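One structure, pasted below without further comment.
Only one protein chain is missing; all other protein chains are in place.
Up next is chain A:
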């Protein structure tokens, strides 16, 4: 009876357990979308539907909803946040700039899209993530060479770009063939931030200015310094996407055909859909999420992990690395994982060999130096979660009885001392009893 109760309880808890975010299931489940205007819900429905169809709970709220709250009783209600509310000056409810940043700093994901009307709040969030939108609030990206060809000549603010980041992890293994249509503001990545990456850059001929007024001074941002879409993977592996174009996600641009100016290739469908979908997959940890578990080490010939090593011990080291496929943990196979045996500087640096099933192992000799060492695995690859493991282990010198007791080079000394002793003994006897 008791067992049955436990079973029922377990079964009923199972879906809740599955839904909640956990290291075992890094994929986001609950997404909050903040909008300026609920009409965006329909105008960007393709993007939202693709998220929904992948099994996410998408919750739409107005950005100034007075009941807006990301957390309740210290628990976050959402795993990811999509800010499609560029013109919001203040969020409703208790949410503010710090609230959004805390949300990210506690390991949750963020997609932020701005446009010409981007408010200071949205700009500040971006700045805190290492992305600076063009300070001129009327400026948008203009490109007179790689703009999208359309019936009307226009002001070349609907530009096309195919300068993607070279990463299968971020953008998926299928190449985005068609260029991406972009209409929005420019931003640059902060050079001081080592974590931010440009995913989609503007062409060298782009610049950021007000299209309706005459350009009086050189634009602040121009050429490939302009980033159109940037991503940040924080140190806690929270992922952030920032773009200056909300239209990029819209049904209109997702559906429209594209032809780059001066290019005869005409695509019936722009690359936007594939681009934003794949990017959202990456942001929501459906791809490129690694975990390293079971960091083990032991002496050769033993299985238990010792509390301390001795210098010149032979040891075996292993770690298991898995990649999240969106549904399950699959072995991560590569040949460039390295382990350091580290004390202020790496004394041993070895590439781990893999058994193709996720287990990486190697063996090496502890250096002839004592101290407090660390096994360190620092694996940072573009797009993948950064693996940074360290395990402390002291290394001691020989004990007094671990040295070799008799060494051949010392035989003359042994001989000398024993001869002296024997000689002294004989001398004493002769001296004392031989009158």
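Going forward, contacts are C-beta pairs under 8 Å (C-beta built on N, C-alpha and C of every residue); 3 or more make two chains touch, one makes a residue touch a chain; residues count from 1.
Everything that follows uses one rule, which is that contacts and distances are computed from a predicted model.
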| item | value |
| --- | --- |
| Name per UniProt, for the chain absent here [options: "Protein YIPF", "dolichyl-diphosphooligosaccharide--protein glycotransferase", "mannitol dehydrogenase" or "Two-component response regulator"] | "dolichyl-diphosphooligosaccharide--protein glycotransferase" |
| Residue in contact with the excluded chain [from A:104, A:258 or A:292] | A:104 |
| Of A:293, A:308 or A:382, the residue in touch with the unshown chain | A:308 |
| Selected from A:49, A:94, A:117 or A:236 as touching the chain missing from the view | A:236 |
| Contact partner of the left-out chain, one of A:72, A:214, A:399 or A:435 | A:399 |
| Missing-chain contacts mapped onto chain A | 101, 104-105, 128-130, 192-195, 232, 234-236, 238, 240, 308, 343-344, 370-373, 392, 394-397, 399-400 |
